[in-house]
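Worksheet: the structure to be examined is printed underneath.
Excluded from the complex is one protein chain; the other protein chains are retained at their positions.
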C-alpha cells in the first residue's frame, strides 16, 4: 500500500498496465518526454521506451483516430486528451468510429481502447479547461464512460477500462488530481464498470453525484445530517452504462431523489437520472426529483468560476428542499 | 400562396432572405452549382452570384469557422452541412466559438449565423445520414436549436433564424423534405423561436414531439382517439430554448406526459423534457412520464431501419400505457 | 531488380512541384516506358485485367439492379478500376487495405467477396463483416477519417515489429479535410509504413477538382508533411502498380510514407442519387472515355496476343451473370435479424439495451398476434 493522490494513482496504474501487457501503448500531447501537463505519465517513457509511450503532434482527431487503427491491429491504446475542452476535434472519430466499429462490422472488429482526459473544473484554469462532457459521451451508444472520484477507484476503474474489449472514455476530475491522498494497494485489482457505489447510506433522500462534486455532496450530506436529515449518497462512477439498480433501490427506500453535477443543466446528465427514476420508481417518489446542476451558461473564467461551481452549502440548500418537501 | 414541400419552402425562404438582405450569404458543399444534394439551394447561385451563394471545399470545420468569421465581419451567413452526421468535424467550432463568442466578449461580438442541416432518418440512407443531434446541440449554452415539422413552419422559423442576432442550428427533418406539400404564403412572415405549438388539443394526455416524428405522433393520437383517448399533441418546434410554459400548461391539464423522439433514449432529449415536467408539474402527474425514444444502438443501415424508426402504431402502444396507467 | 531500383529512384527524385505524371501504358495500349514495366508475367497481368473486368461488370449490374429498385444507393467505380486493382495487386499478403468507399476493384482483389460488397450497398451491416484473414477495413463514410486508422494500423505493425504495410485510399475532395493534413503529418513524424492513394477522379460530388484546391497537383500536398508525393496516371494499370509497389517497399524497408495521386476520372455518377449532367458537360465525359483503363489494357493484351474481343465480351457477360447470381443470394438472405441490431453495440449487451430489445420483441410478437 502507498499513499497516492489521483494523479499518482493514474500514473501508477498506467505503469502497471504497461508492465503487464505489451499491447498497451500510451500517447498524447506532451505525454512522453514531459510526462503530461498534469504529470499522469511521468517516468513512463523512460521506463517503456518511445515506441510505447510517446508524444504526438498537436492533433486530437489524429490522436483518437490512430488509436482506433492501433486497436484494430492488435494493440490496446490509452490515449490522453490534454483537457476535455480539446476533445471536440476528435468527436468525429469518437462518434463515427470509436463507438461504432463493433456494430458496423457485426462484431468482427472491435476497439479495446481508452481515451483519458482531465474533466470538469474548479481549478481556476483558462477557458475550455473546465468542461464536463458527461452528456455528450453518455448519449453515444457503444461507448462506456467512467468518472472516478478517488485514487483507489481510479486505479480499479482504469485497469478495468484498459482490459475492456469496448472503448472507454475515462474522465478524470482535474480538481481531484492533487486534492487528497489515499491508501492504494500496489497489487492488481479492478472495479467493475457500470456499478455505482453507495458511499454514505441514509434513509431520507437519495443523492447521486460523481467526480469532484461527489465530495461536495458528501459534505452537504454532513451538513444535513446535523439537521437530522439522513441522506444516502451514491457515487455514480460510471456514466454509461448507468447502474439503474443501485439508484432505484435507493430511491425506493428514501422516496426522494436529487442529482448533483457540474455540467450545464439543460439536456444534461441529471435529466437522464431524473427520467430513469421516473421510469423505475415513480410511485415511490414523495417529492419532485431535483437537479442541482450547472447554470446554462459558459463556464466562467477563473474570477467568476466560484459562482458556477457549487460548494457543499449551496448543495445543502437545494437538498434541504427535497428533504422537506 | 403556393403549394410547397419542405425543401421547396426552404429554397423559397433562402431566396427571400437573399433578396431582402445583402448581408445574407449561403454556402456549403455542393450548394452552389448543383443547388445542394437535397436541392435546397437550387437556382440561388444563378440568381445571386458566386459571391453570395457558393460551393466550398470538403471541410465542415472550415464551413462553420468561416461562417463565424463572416458573421464577425458584418455578414449573416447561412451555412449548410450536407447531413447532420457530417457535422462532427465542426463541433469544435460550434461548441468553442459559435456558442460562446457573445459571452466571451461580454456582448461586444456576436454571431448572427445559421447552420442548416438535414436531420433524422427513415429515408433508407447510408450510415451517418440518419442522425438526430437534438441533445448535443440542446446541451450547449448559447445556441438556439430549431426543428420545423411543416413547410409553413420551416419558412417562418428559418426567417426568424436568419434575422436572429444569435446563432441558430436549423435541423431539417430529411424525411419530410418531399413528404407532403402545404400552402405557403409568398410574403414575409416569421414564427418565433422558442415557442412550441399545440397541434392537436386534447384532455387525457400530453404528447410532445417534433420533426418527422410529430406526424407519426399525430397519427398515433388519431388511433387513440378512436379508442376514446384524447391526446394533446405539441410540436416542440424549438429544442433550445425550450418552451416550458406550453408544455407545463398542457401537463397540468392532462396529468399525463409522453415525449416521442428519434434520437437514442439514454441522455437523449426526452430526458430533459421528463425532468422539466417533474420540475414544473410533478404534483399534477397521474402516471409516470414516458419516453418513447430511439433504442440505445447505432441507427441501423436501411434494411434494418424500420425496426429503429417508430411508426404510429408502436407509438400508440406506448401512449396507451400512459393513458391507461 | 533493376526495374524497382529505377522506380525507387523515381519516387525519391520526383519533384512534387513539377506536376509530371508517371505513365507507362499510353491511351492506345502501347507501353511507352518499357524500362519502367513492372516484372509481372503475362498471366499475372491478365489476372489483374480480369479483376478490372469483374469490377466493371459488378458495377454495371449494381446500377441496373438499383434502377430496378432492388439495390439501394450505389457508388460506381467506372473509369477508376486501374487505380484500384493496381495498388491492391502491389500489396503483400499480410498488408492492410484501408478504404474510403469507392474502391471496388481493390476490395475484390484483396479477398472481399462480391456478395459482402453487395450486402453493404443493399443496406445490411454484414456487408462490413469480412472473411477471416482479409485485412481490409470497412468502408468509411465520413470523408477523411479513415486515414487516421491507416496510420494507426501502420504504427501498430511497426510497434509490434511486424513488417506489414498499410495502403489507404481517399478522394480528391477528401484532401480538403483537416484529417488529411493530420494523418499525413502523423505518418511522417512516426515514419509509419503507410501509402496514401488519392483517387483524384476530378470531382467531389458536384465540386470539380479545380474548385477543391488551387494546388496545381494533389501530390504536392505531401510537401506539407515532408513526405514524398507523386502524380501517377490512375488509368494506367502498369503505372499504378509500379508506383504503389515501390512506395510499399519503401515503407516496408523503413523509408516512411508516400502520397500517390492517381489521376483519373469518374465516368459515372457520384452515386445512384446523383445526376452529373447538372454540373458537368457531356463533352468532358466523352473526352475522358478514350482514356478508360479497361480499354487500354484490353488493347495491350490483344496486341500481345493474350486476349481477344470475343473473350472480352464473353468474360464480361460471364461476370455479369455471376454478379446477378450473387445479388440474388443477397436478396434472399439480406434482411437483418432483429437480434443483430442490438447485439453488437457492446461485447455484452448492457441491461438497458437488453431491455429495449426485449420490449421490442414483445411489441413485434403482439403485432403478429
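Structural remarks
To keep things simple, chains are lettered A, B and C as they appear, and every chain counts its residues starting from 1.
Quick note on the criterion: a residue touches a chain if its C-beta (ideal position, glycine included) is under 8 Å from a C-beta of that chain, and two chains touch if they have at least 3 such contacts.
Source: prediction; values computed, not measured.
Touch with the chain that is not drawn comes from one residue among B:96, B:149, B:174 or B:278, which is B:96. Taking the whole complex into account, chain B touches the unshown chain at residues 25, 51-52, 56-57, 59, 61-62, 64-75, 77, 89, 92-93, 96-97, 101-110, 141-142, 144, 164-166, 194, 241-242, 244-245.
Hidden from this view is one chain, which touches chain A at 29-30, 33-35, 37, 55, 57-59, 61-62, 85-86, 88-89, 124-129, 265-266, 295-298, 300-305, 307-308, 313-314, 317.
Listed for chain C, the residues touching the missing chain in the whole complex are 16-17, 176-182, 185, 188-189, 211-216, 220-227.
Criterion: only the chains that are shown with their structure count from here on.
Centroid distances built from C-alpha atoms place C farthest away from chain B.
In whole angstrom, the spacing between the mean C-alpha positions of chain B and chain C is 36. Mean C-alpha positions place chain A and chain B at a centre distance of 31 Å.
For chain A, residues touching at least two other chains, in rising order: 61, 89, 92, 96, 103-104, 141-142, 242.
Of all residues in chain C, those that touch two or more other chains are 125, 141-142, 178-179, 340, 345, 352-353.
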